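Only a portion of the chains appears, each positioned as in the full assembly.
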């Protein structure tokens, strides 16, 4: 059956975020006829409410810290505060430029872009405002939205989500951040640099709890030094409004007062009322289930991005979207090794990793097979110049390939590309060590760590 | 020494193994692959190098 316009698309994509637009761009490039349906803005969470605006704030935060600390570098600078309208203008300027570029790409590749809220109405069709878009194949990419805890209502004013936090018209005096994961520590980091009194509450025993424990501990040490407070292993029990803010209660009896509470306890899939169940798509707690080729149990339907239970990262969405497009175009595709996907948390200092943690490696291979090396950035000239502390930790199995790279330090996220090649190409430490890295970069710390693991440390004790 | 050896073609292998082959003076095209899907492994390259490359050309 054709759609109302008489066309059967090769692919109809529901949701124009990282996963959806990557699928659309790649499919169009491969000659497929594509419809892309988006109810809000092309680019989705990442471009408008996620990756990009938060990283702009983090850069402004870096500039604020630098201006505060100029004297220690011999530069006479002063920091007089944040100009909130101007910081928002900067942030929106970055987003606007990238948004325009993305719109240009989508239109130049001949994609049929449909503005509106879509609903899956058959295994091969999506309906938008009464118009039916029929496709040989449908890709679900409706993404995710902020979650809360049972009984904790986000009012958008004093109890806010990351969406609200990005729209604040002021720098609050104080804030409680509920959740010490990626989004929580990034906002805590920005706010501290902006002069806010911040406390993070995390139920698990560590900040960034999915990272290697060594990274968590280094981040905690750095945050403590920065005066960012945190309550670890502490469960939230409730929040009340006070005269001019909120009071958060923890199960351990502690109470924390602040101007606002940011709820950063995770994001849940957008899948309710969209016809997915009705069309027989298998789901679990709201996530759409897929095989390693991103195909659901309904052969004409695939799903990508935050909607499926893989890592909630923009580049995972890109990768999954590209994979689906190539599969639908008949190319041979290779499933994604999710351990090999780089992860970066952009707080100050940054945390980055690829591969598996030491704990996981011991579980899989046995503790006696695992060797680790920690290269301290104290021995790295450029890190000393930046006055940053941190480490690069490598996890090796059986004297062979490196199965985990875990890094903490200012700007260290940019090192994850080389780490990603090392992990995914199963390089031996000696093969990395043989290539002498550029001096004096932070990058050479990665080289030094591999020199150490290969048994030939240069600027580190044996 | 690198300039004449590269690029070393479409033999299926992982990038670091290409470098190993170059360091050992092994032509990947002559190595018998034992890895999955015809992939040349590190071991294949080492064994080939130890066996001694056949004389390249009768001079």
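Each chain gets a letter, A and B, in the order it is written, and its residues are counted from 1.
Just so we're on the same page, contacts are C-beta pairs under 8 Å (C-beta built on N, C-alpha and C of every residue); 3 or more make two chains touch, one makes a residue touch a chain.
Everything quoted here is computed from the prediction, not taken from an experiment.
*Asks:* The viewer shows one copy per protein chain type. What formula describes the complete set of copies?
*Replies:* When all copies are included, the complex reads A x2, B x1.
Criterion: only the chains that are shown with their structure count from here on.
*Asks:* Can you list the residues on chain B that touch chain A in the complex?
*Replies:* 14-16, 19-20, 42
*Asks:* Chain B touches which residues of chain A in the complex?
*Replies:* 421, 425-428, 431
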